[in-house]
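Note that one protein chain is taken out, while the other chains of the complex remain in position.
Residue numbering begins at 1 within each chain, and the chains themselves are lettered A and B in the order written.
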Amino acid sequence: MSFISKPVVHHPQLGHNDLGLTRRDYEGPISTLCAGCGHDSVSAAIVQACAELSIPPHRFAKVSGIGCSSKTPSYFLGNSHGLNSVHGRMPSVTTGANLANRSLHCIGISGDGDTASIGLGQFAHIVRRRVNMLYIVDNNGTYGLTKGQFSATNDKGSTNKKGLPNLHEPIDLVSMALQIGATFVARSFSGDKRQLVPLIRAGLLHEGFAFIDVVSPCVAFNNHAGSTKSYEYVRGHRDDVVMADFVPTHEEITADYAPGEREDVLMPDGSTLRLRKLEETYDPRDRTKALNYVHDKTLQGEVVTGLLYIDPDASDCHAMLNTVAEPLNSLGEAELCPGSEALDAINASFR
Amino acid sequence: MSAQVSYNDFVIKFANVNGSGSASANGMFAKALFRMGIPVATRNIFPSNIQGLPTWFEVRVSERGYLGRREGVDVMVAMNAETYEEDVASVVPGGYLFYDNSKPLARELVRNDIVEVGIPISEMLLPEFQDPKQRQLFKNITYLGALSALLNLDFDVLKSMIGEQYKGKDALIKPNIHALEIGRNYAMEYLDCPLRVQVRPSDAVGDRIMINGNSAAALGCIYGGATVCAWYPITPSTSLVEAFERYANQLRLDENGRRKFAVVQAEDELAAIGMVIGAAWNGARSFTATSGPGLSLMSEFLGLAYFAEIPAVLFDVQRAGPSTGMPTRTQQSDLLSAAYASHGDTKQVLLIPATPKECFEFAAAALDLADRLQTPVIVLSDLELGMDDSLSEPFVWDDERRYDRGKVYTAEDLDELESYGRYRDIDGDGIGYRTYPGTHPTKGSFFTRGTSRDENAKYTESPDAYIANMRRLERKWQTAAGLVPVPEISRSEPARAYGIIYYGTTEHPMREALDRLAEDGIHLDTMRIRAFPFSQAVFEFVTEHELVFVVEQNRDGQMETLLVSEGRLDSAQLIGVRYFGGLSISADIIAREIRDYFVENKLARISEVTS
Partner (left out) sequence: MKPTNVFDPNYFHKVVDCQWACPAHTPVPEYIRLIAQQRYTEAYMLNWDSNVFPGILGRTCDRPCEPACRRVRTEEKPVAICRLKRVAADHKGDITPYLPRVPTRKNGKRVALLGAGPASLAVARDLLPLGYEVHVFDKDPGAGGMMRTQIPAFRLPIEVLEEEVDLIMDMGVQGHFNYTIDSMRDMLDQGFDAYFIGTGAPRGRDLPNLPGRVESGAHISIGIDWLSSVAFGHTTSISGKVIVMGGGNTAMDCCRTSMRLGAEEVTVVVRSGFDVMKASEWEKEDTIGEGIPIVNNRPPIKFVHENGKLKGVLFQCIEQVADENGRLESVPTGEPDVFMEADHVLMAIGQENHCPWIERDIGIEFDQWDCPILNEETLQSTNPKVFFGGDSAFGPENIIWASAHAHRAAISMHLFCQGEDLLSARPPEGVNLISQKMGMHEWAYDSAHDPAQRFIVPKADQKVALSNIKVEVELGFDEELGLKEAQRCLNCDVQTVFTENLCIECDACVDICPMDCITFTDNGEESDLRGRLTAPASNLEQDLYVSDELKTGRVMVKDEDVCVHCGLCAERCPTNAWDMQKSIFHIPQLGSSST
């Protein structure tokens, strides 16, 4: 962590978004995580993505569970409300937040401990429930705050700092999400914002549940030789399948890839998600193939990254619940209270 | 039991097999009495099982309006061979045993001091209905028909109820009426009708309604403006949420049929309360309903909501614990775990309704209080109150009433503020001003967390800041004590020497018990506690009496513990009267225990009463 706060001063040529705001307007107070923590890069990517989307910085709801990852919502989008809840329960709190006010963009931040262990149940169910949110797991394969125990996503055979191998099979959250029916599934790497930022933007605009598993190395406990979640290992074993380039509504789409290489997906708000296939045969709209591909590559020790699956026609839980368009938290007595006359009728029905 | 005819005053108990379709027939029976203007209270004593285990339905019929449980059964409708023995045993001397005599009653079950009323129901139905399942269902209707003759029920009322019950499924009306008539005709033809125990139309019901507390609470949530409900099914709270959804679907749709509410069945209780907290944090009125095991699961989240100061409304419809306990039996045994739900110095606001009307009112009040106090509010109901239909005053809503959303800054408020601090105690009542997420572009945002923070919501581990915060929460607790429903006190002037404290559904047998005690010359000042934190009046009631009985439906005297510890009272002053067998406490138990205490301790009775 740092002792001084990040100065307000910024680059004089720092760009402004459509709201006239700079990226810095989307930051939060300085991080108290360890220096070099991948999670801080994820926060920075969120800041950049949100600024680029020109969503007012107070129109987000940030929710997290417990752990290093879950501290991060206090380090980005300082003008948004955040709720650091209890261990493994971010999904339920976010569900509630989304039910209350569907007009806010919900960002849920969790870690591999928070999601793949105590919170595995809630993770599975929020996928099923299709809550319109961006769910990011800062996945470092280790318990940082308690000093380096293996987490459930740690690969079998990957060693801890003392060189002892992990004996258990890992839980692959991406595969789980695919299996349970998530409509936007991606994996990325904290050390690659060129990939991560467009994914976050697309995830935020995706109507429904968007999941990004971000391998985010823990410099303090899981960045040594022998770890499969280190900066070096991930850089050396990445298999990028689909680059997602995000094209906002008002920007003209220019064809800069050879035909067949790219595919444009219309997002709900009218913007376009441009998919650039780095792996020719990969089809990010085929759930089963995506699952198989991830599975095969995992066996080969590869970390598949990119936009792994998208269902552009997805819908969210509000659609399923058939709720009104206005945020529920904006409804007052007039809309909510049936009044005394109706109550008299109700009384009568109990006679 | 005298040989005289008695009207509108008996206990009838139906012994059935779970899943045999008896519930609707039994319900119709009670409703028919209610429609005749006779006060009734029902008790469904059912097993934690879907099909095949014994279940009982008890109806207290009382012209005097005693709605609590009374020991002893006047009319036993014994329809479950498995429980014949205990059912026969529970009939009071001179009472009636109504049974299906298609097969003779085993000799060992025969009692000379009761009247056997046998009807060959199965035998009569065998030629009528081919399908065994149908036959089973119509058996219930048949005994209902017989009872209508035996007890002198208004047959038209019954028939009209069949019509209501199967409205829209007209094909079912005819066979049901037919079954009803089979029973009735048999009784009229072969039995002495009516019995000495019978009913007659009355006007004792007045404008009261018959409803259960869960439905009432659900309506309270509708009227109180709850928009988000997240829950996990658990007996006996399930019907609360189901009722909410049902009413909301009737009352809360916009012109396009879209819902002005959201009900989410969560994967478990943890998720349910998590959703409630998330929604409330984001400015929606939200609630969940659960029972003891759910409360335990929710405790961590309740601690978060207490410390992070997020409103939440939780209905704990109590059942018999510990652990899974007796899931379908009633108790008042979550009091302590609710009051102190979660680790650390946590205290939760409790509202304790006694009647469906209070369920309605406290539900709406809980939503207001949670917003006002920015803390969880737990409505402690119980299985008996929640699930059993009972007479209740009709519900009233003042159309001028406005929701109290508590201290919430709007964007305009924030514009005028120089600086904002979430946990600043500006008004001295321990309650800060919240903002809803997304309110203002640059002001009023804060990070909500379960870790310690200063008054500006900034993380800190400073001992001073921590203590100041905990002290403020204590001030808020004092504020809460002044806002929650006051106790219902009945005392003479000057106060009598002895008082009695009770709460929740103990209200029902209490009137009867007090009347009986009075007949024995025992007069008590009474106080029904309706909320926690306790107001000063609660403690004063104890201190101004020599002895106070505390009646509760748990083993350990949880209210007694709470009173002693919260009020620093002398525990010797408090005498526990407790019942925790899973049925609701009866007037008999209360009266007997107190009378025994008076006798054993040679306490003086009021002189003017004859002993």
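Please note the rule applied: contacts are C-beta pairs under 8 Å (C-beta built on N, C-alpha and C of every residue); 3 or more make two chains touch, one makes a residue touch a chain.
Just so we're clear, the structure is a prediction, and the values are computed from it rather than from any experiment.
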Write out, one label after another, the shown chains that touch the chain missing from the document.
A
Check each of A:43, A:92 or A:139 against the chain that is not shown and name the one that touches it.
A:43
For the chain left out of this view, which of A:19, A:34, A:247 or A:342 touches it?
A:34
Would you mind spotting which of A:9, A:167 or A:299 touches the chain that isn't drawn?
A:9
Hidden partner chain, residues of chain A it touches:
1-14, 24, 30, 34-38, 40-41, 43-44, 190-191, 193, 217, 219-220, 223, 231-232, 235
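Following the convention adopted for this analysis, only the chains that are shown with their structure count from here on.
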Chain B to chain A touching residues, read off their complex:
34-35, 209-211, 219, 222-223, 225, 227-228, 230, 247, 251-252, 254, 257-264, 266-268, 270-284, 286, 300-301, 304, 308, 394-399, 401-403, 435-442, 445-451, 459
Any idea which chain A residues touch chain B in the complex?
56-61, 63, 73-74, 78-86, 89, 91-101, 103-104, 121-122, 124-125, 129, 317-318, 321-325, 327-329, 331-333, 335-340, 342-344, 346-347, 350-351
